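First comes the structure, then the notes that go with it.
Removed: one protein chain of the complex. Kept in place: all other protein chains.
When the chains are written out, they are named A and B in that same order, and each has its own residue count from 1.
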Amino acid sequence: MTGIIEAAVNGILMGGLYGLIAVSLSLIFGVAKIVNFAHGALLMVALFTVYWILELLKVDPYLSALLAGCFLFFFGYYFQRLFIEPILKREKDTAALTVILLTSGLMLIIENSALLLFGADYRTVRTAYTGKVWEVAGLYIMQPRLIGFVLSVVLIRLLEFYLRRTNFGRAIRATSQDREAARLMGIDDYRVYKVTFGIGTVILGFAAAFLTPFYFIHPAVGDLFVGKSFVIVVLGGLGSITGAFLGGLIVGLIESVGAQFINSAMVESLIFIVFIACLVIRPMGLLGKERE
Amino acid sequence: MVPFFKIEHLEKRFGGLAAVNNVSMTIGEGEIVGLIGPNGAGKTTLFNVITGVYAPKRGKVLLKGQDIAGLKPERICAMGIGRTFQIVKPFSSLTVLDNVLVAAYRRTASRQEATDAAMDILRFLALDEKSATLAAHLTLAQKKRLEMARALATRPIFLLLDETLAGLNHTEIDRMIETVQQVRERRGVTILAVEHVMRAVMKISDRVVVMDEGKKIAEGPPEEVVRKPEVIKAYLGDDYGSA
Partner (left out) sequence: MRGKVACIVSVCCMVLLLGFGTAFAQQEIKIGVLIPLSGSMAVIGENLQMAHDFAAKEINDAGGVKSLKGAKIKLIYADTRGDPKVGMSEAERLIVREGVSAIMGAFQSSVSYTSTEVAEKYQVPYLVPNSLMDQITERGFKYTFRVERKGSYWAKDQIDFILDMGKKTGVQAKTIGVVYENTDMGQSIAKAIRKLAPEHGLKVVLDEGYPPKTADMTPVVLKMKRANPDVVILNSYISDAILLMRTIADQRVNTMALLGSSSGYSDPSFVKEVGKLAEYFFDLTEWTTDLKHSPLVAQKNAAFKKWTKDHRDFNGGAAFCYASTYILYDALEKAASTDPKRIRDALATVKITKGPAMIIPWTPIEFDAEGQARGARMLVIQYRDGQRKSVWPANIASTAPVWPMPKWEERK
């Protein structure tokens, strides 16, 4: 029984990080309707950013998130500005498909550039939190995971506050719901897209900072998370922030608890079974809006 | 003197089809002009060209003498042209207040000012009690008023109304007519309104413009215009026109 509880705790903690990564994807998709296949590559960029900040400045990994965030905002902003925006402007009707092709291509370019720049070495950072464990009632809870989870929850609350309560946040929500109407309200839609993309990559920066104390960094590391993120986003409801986070927790739980009962090679299939079942019952995802 | 609003030889094509074909018109400051015509006459397209959703193929759109044709919608909005939609498009997962705030913030960066302005408009349209409700939960009539509120929050000097009355019942229509008139009287906004409800058109319009198949076919005071044979023909077909 303890083993199952331990697995559930771990599933929730890890699921929080899956959720955070998926929230970023969901935000970008929800607002700009961009299916970003380069998401994993951007996570990798975020991980390397955090890695280099930690290596060069030797700051606390959680502090590095703020520094990385500043850089990554502009990275995301200009990623959208330089690569995706021209396509949205030029191809009004077929842009969705072209953007998928474009982001897939960019993923390969970014990953291979990282391979050239940083080599294929696996890197890890030994921080003050690495390998630290809290023993609570016979359960081992890994410190960096718990901290990462708590901060993820805080970050998502902040993001929701930003979207709900601030001027630009409202503009983002308005644009995500009806781009044309938003433009007629005087909102510069392309600016909203750029800022949203920037916010999305900032979130990835935080996810990277939460992962780094117990994870490894490698040009292909994004591949481990990206497939899962797409499942989570659809499960949670396209464009829903809370839904994506909830989806992350569910996938984390299934993965961790499921593996205690069946072979972990089968757990992936289990995730997809739950995923399909969810879509049959609620085609719009857990917290998605009904289409009008 | 420079006219308040003027369109010159405007043309917009979709493929080979001229949705707006060589249309010209002038609107004076403070006027309420009704724009009528059968379905597919090009009224909504004309709105879309004026508000910058489409760039015209040819022609000018002059607001106080300045050509705004081809500018981006957010620019045109900033210059003082607002609009509502035929099919209501409130941001349904935002509250009523937030819907108006989105627009109000385009005019001011101050939270206080934006909120005050938004509440002011909501009071004006009798939506102040609903300010915390999600837009999705409003009735159709309320949604239409919210559209109007949102458009007004961008502080337009010229407002385009696209079938604000469609789908409303008698009482609601009367109330909306009153609202439109107040928008002009109390806020000094010039209005161009596409409308199918003839009773309303007759009542609110100073002048009526009739479009058919992308062209302007008639213009004048409401009572006169509806008696013109070409207008009757456009609405009812050839047989009636010759009868």
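Heads up, the rule we're going with is that a contact is a pair of C-beta atoms (placed from the backbone, for glycine too) under 8 Å apart; a residue touches a chain by one contact, two chains touch by 3 or more.
Everything numeric in this text was worked out from a predicted model, so none of it was measured.
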Chains in view that touch the one left out, judged over the entire complex: A
Residue among A:D60, A:E85 or A:E268 that touches the chain left out of view: A:E268
Selected from A:P86, A:G105, A:G131 or A:P283 as touching the chain missing from the view: A:G131
Residue among A:Y62, A:F75 or A:F214 that touches the chain left out of view: A:F214
Residue numbers in chain A that touch the chain omitted from display: 3, 6-7, 10-11, 14, 18, 111-112, 115, 119-124, 126, 131, 133, 140, 142, 214-216, 218-221, 223-225, 227-228, 252, 255-260, 263-265, 267-268
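What we mean here is this: only the chains that are shown with their structure count from here on.
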Whole-Å gap separating chain A and chain B, where each centre is the average of the chain's CA atoms: 42
For the chain A and chain B complex, residues of the former touching the latter: 164, 167, 170-171, 173-174, 177-178, 180-189, 289, 292
Chain A partner contacts - residues on chain B that touch it in the complex: 51-53, 72-74, 77-78, 82-83, 85, 89, 91-94, 98-99, 101-103, 105-106, 109, 111, 114, 150, 153-154
